[in-house]
Every structure is written in structure tokens, then in C-alpha cells.
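Worksheet: one structure, shown below.
In this view, the complex is presented without one of its protein chains, the others remaining in place.
For clarity, chains are labelled A and B in written order, and residue numbers in each chain start from 1.
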Amino acid sequence: MSAVLANLPAFLEGFRMTLVLLAVSGGGALVLGTIVAVMRVSPVATLRWLATGYTELFRNTPLTLVFAFFVFVVPTLGVRVDFIWLALVSLTLYTSPFVAEAIRSGINGVPVGQAEAARSIGLGFGQTLGLVILPQALRMSVPPLINVLIALTKNTSVAGGFFIVELVATGRQLANANGNAVIPILLAVAAFYLVITITLGLVAGRVESKVRVLR
Amino acid sequence: MTSVLFDAPGPKARRASLIASIVSAVALIALFGWIIATLAAPRTGPGGVTLPGAFDPSRWDIFLDRAVWRTIWGGVLGTLRAAGLAAVLAIIIGVILSLFRSSRTRWITVPVAIVLEFLRGVPVLLMMLFILLVLSTGQYWAVVWALAVYNGAIIGEALRAGLDSLPRGQREAGLSIGLSPLATRMRIEYPQAVRQMTPIIVAQLVVLLKDTSLGYIVGYSEVLRVMMNNLSSFYGNRYLFSLFFVCLGIYLAINFIVSAIARFLSKRLA
Partner (left out) sequence: MGNITRNRILGAAGVATLGILALSACVDSEAPSPSGPATSDAPAEDVTFPEGSTMAELAEAGTITIGTKFDQPLFGLMNPGTGEPEGFDVEIGKIIAGELGIAPENINWVETVSSNREPFIQNGQVDIVIATYTINDTRKEVVSFAGPYYEAGQSILVLAGNPNDIQGPDDLVGQPVCTASGSTPEANLRELGANVVATDTYSNCLEPLRSGQVVAVSTDNVILAGLAAQNEGEFEVVGEPFTEEPYGIGLALEDTEFRMWINDVLEEIAADGRWEQAWMSTAGTVLPPAEPPAVDRY
């Protein structure tokens, strides 16, 4: 226990890094995922195939390999950026197909009559999606989206093996230095994660009850 | 739904669609071409050493060695063994957890809910480390139990959502013909919930398979660690690219096969 308190600054630094990874990749994945979802229902066939191929590729690839690609292969192409950006790109690209799937299930959950009504008053594809379907779809996708964000929180731990010092990497390092206090250190790391995931769960409950579409 | 979002394309729309398709295809091919060309070009490293391009035969010659493939196959078996047992345990744990959660007594639901929150909130990496260090079980069981418990919690939640979404009449009908609450659950509600939730459960099992790669943290010999760690340390950094591509190919192949089997099974059972 004393080992945990003595190393609190290190824990907080790791916690801060995890939050940064979560916030930026989460935001990026939400934006990119929405775009991919729209591409999957769009009238242009190539865009549909692109989106489907992209989704299938990233859903079947382990996150570790995505990281390996961006951290090891991409720099050899002459791209010189800090490791943090490579990690953020990896997490964003990996999470966006899951966001896209959640939003697509939301789109499919909107009653067909809504789209038919929108088309019948002359709205085009973009307008139908933007003004009528997406607002309802996004509300319905809140529970699966929060699950995706919770999964993303935990996936940030993989960045620890690729040069980013986040919570699990901090935990391993402290456990190695304090071999007699391994369990309290790991419990402390778990506690920090629970702070994030439980908060997200509570926020989800609140948001869901506020935006739920009653039928 | 998607068919009502836009009209059948007329000639102008078809032309615009064709132009968009060609432009995006050209852009994509250009991007891939550039990536492949840059990778294939030899690089002049520090100290004047010229490193061959990524597709140079000298970077791929270890794959002619049968011993290498035997080692890779050992890694694949490691992945499948852990994933298979963890999947079976996860489903069992999921069923038990959802039974507890949908129970009527608060004595059961509240502690179980707390345990579930804990299991869902902790990263699998951490759980593997925890089980290894605290329960002293060895690498294989640490990986299997961590995966089983974590995915069991998620499958449990999915099954509970499935149970909750059933019309109440189903349960009432079961009780009214004299079945006990447990029997109603097992014989009437569960089969319907499982059928509804099958896509989600199968998706979670694919995630489970991919998450075996997190076993590296306890040193479990699954295919990613065997290839990217052990083989790359033995043969040298020169083979990092080729090992990466082959490893990616193996994962894609395994996952596609698993998804295809799942689709086949769901068609047979529907």
C-alpha cells in the first residue's frame, strides 16, 4: 500500500496518458466511424466496397498488429512523427469500424417509414441522412457506442508495449521495481481503469435516458 | 432501409457515381503503389550499410525453412488451444452470470452486478497479469481464465439484454403451463435470446481469438509472440517486415475461417 502512495505521481501520469489516448482516439473514432457508416449506405458502389473492406480488415486484425504496422512499418516510409501520434492513429483506425457498426445498426433500427417520408417530400440522400435518419440513429446507438468507448479505454493498454507510458506500462515498471508490493500496485492500476469505465457507464445511463426516442 | 435512402440512379447519377468510383479507385491504387514502392526500395542505413527493400528475397528466405513453419504452427496451435477453451468457458460463465442477473432476488443481482462491472472494466492484459501473479496458475491458465472471465461478462450482458428484450408474454406463458421459473428460463426464454444475440456473441468470440495475442505479457507462446518476438530475435531484425506480413495473413485467415463457420452454423440453426 505504501508503495502505491509513494508512487502516486507516476500513477497519475500514466492515468493522464490513458485519458489522453481515450479522449483523442475516441473523438477521432466517432468522427471516422460516422463517415464509414455513411459510406456503407451510400449510393456510390465503390464507397460501399471501400467501407466494407476497411471494416472487415480492421475487425479481423489484432490491435497489436495494427500498432506494429504504424510504429514499425510506417516510419520506414519516411514519416517522422512522435510515437504518441502513431499510437493515436492506430487506436482511431482500429476503433472506427466498431463505431461504424454501432451506428449502422442504429440506422437500421430507425423505422423505414422515416426514410420513406423524407424521400417523399423530396429530400436527397444527404439531406435524408443528415436531417432525419442520423439524429435518430445516433440516439439509438448510444448504448453500443458507450460499449465501444469502454473497450477503447481498455485497448489503450496495448499502447504500453509500443513506447507509450500509460497505466499498465507504469504498473509493470513499478511492479518490477517493488517486487514485494506487486498486488497492491496492480489493484491500484485496476482501480484507475474502473474509475474511467464506471464513469462512462454512468454517463451512458444518463445520456441514454435523456435522448431515448420513445416509440 | 438502405434501399429507401436514395432513388434508383438515373443516367446523370450513374455517371457521377462512375466518376467517383474511378477517382477513388485511382487514389487508392496510387496510395498502395506508393507504399509498396517505398517499402521495396533499398535504404541506405547509418554507417553506409545498404539495407535491402522489404520484398527482397533475402528478407523472406527463412520461410523456405520447414523448421520455421513448424514453430509458427506451434504458435498457431497455442492460439487456438487458448481461444477454444476460453470460448467454451466464456459461454458457460455468460449463461451463469445472466441467470444470476435476471434473478428476482436482490441478494443475488446486486453483488453479481458489482462483480460484472469489475470484470468488464479491467483490461484483459491486466487481468492476465493479475491471475498469473496472484493465483500462480501458469501462463496457459492465466490467459484462458482472463479471456473466459472477461468475455463471459460481456456475453452475460448480451444474453441479459436478449432476455430482457423478449416479450413478457413468453415467460408468463411458460409459468402458466406449470413450468418452474428456472425451467421457463432454460426451455423457453434462453433459446430465443441466444438466437437473437448470436451475431453479437460470435463477434465477441472473434474478439476473444484476437485477444489471445495479449498473452505476450505473461509470456504465453501464441502465434504473435512466437513470430514477432521469438523468431524475430533468433533470425534478426532483418525479417521483421516479412514476419509481420505473414503474421497478419495468418490472423486474417483464422478470423475469416471462424466467421465463415459461424455464419454457416447460424444458417443451419436458424
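What to note about this one:
Just so it is clear, a contact is a pair of C-beta atoms (placed from the backbone, for glycine too) under 8 Å apart; a residue touches a chain by one contact, two chains touch by 3 or more.
Remember, predicted model here, so these are calculated numbers, not experimental data.
The hidden chain makes contact, of the residues B:V4, B:A41 or B:L85, with B:L85.
Within the complete assembly, A:G161 is the residue of A:P62, A:G106, A:G161 or A:G201 that touches the hidden chain.
Residue B:L77 is the one among B:A16, B:A30, B:L77 or B:A253 that touches the chain missing from this view. Note on the undisplayed chain: of the listed residues B:A54, B:L129, B:L147 or B:I200, the one touching it is B:L129. Residues of subunit B in touch with the missing chain: 45-49, 51, 65, 67-68, 70-71, 73-74, 77-78, 80-81, 84-85, 88, 129, 132-133, 136, 138-139, 187, 191, 216-219, 221, 228-234, 236-238, 240, 265, 268-269. Contact between subunit A and the unshown chain involves residues 71-72, 75-76, 80, 82-83, 160-163, 165, 169, 172-173, 175-180, 182.
Everything that follows uses one rule, which is that only the chains that are shown with their structure count from here on.
Chain contact summary for the complex, subunit A toward subunit B: residues 41, 43-47, 50, 57, 59-65, 68-69, 72-73, 76-78, 107-108, 110, 112, 115-116, 119, 124-125, 128-129, 133, 150, 153-155, 157-158, 160-161, 168, 171-172, 175, 182-183, 186, 189-190, 193-194, 196-198, 201.
Subunit B makes touch with subunit A in their complex at residues 1-2, 4-7, 9, 13, 17, 20-21, 24-25, 28, 35, 38-39, 43, 54, 117-118, 120-126, 129-130, 133-134, 206, 210-211, 213-214, 216-217, 224, 228, 240-241, 244, 247-248, 251-252, 255-256, 259.
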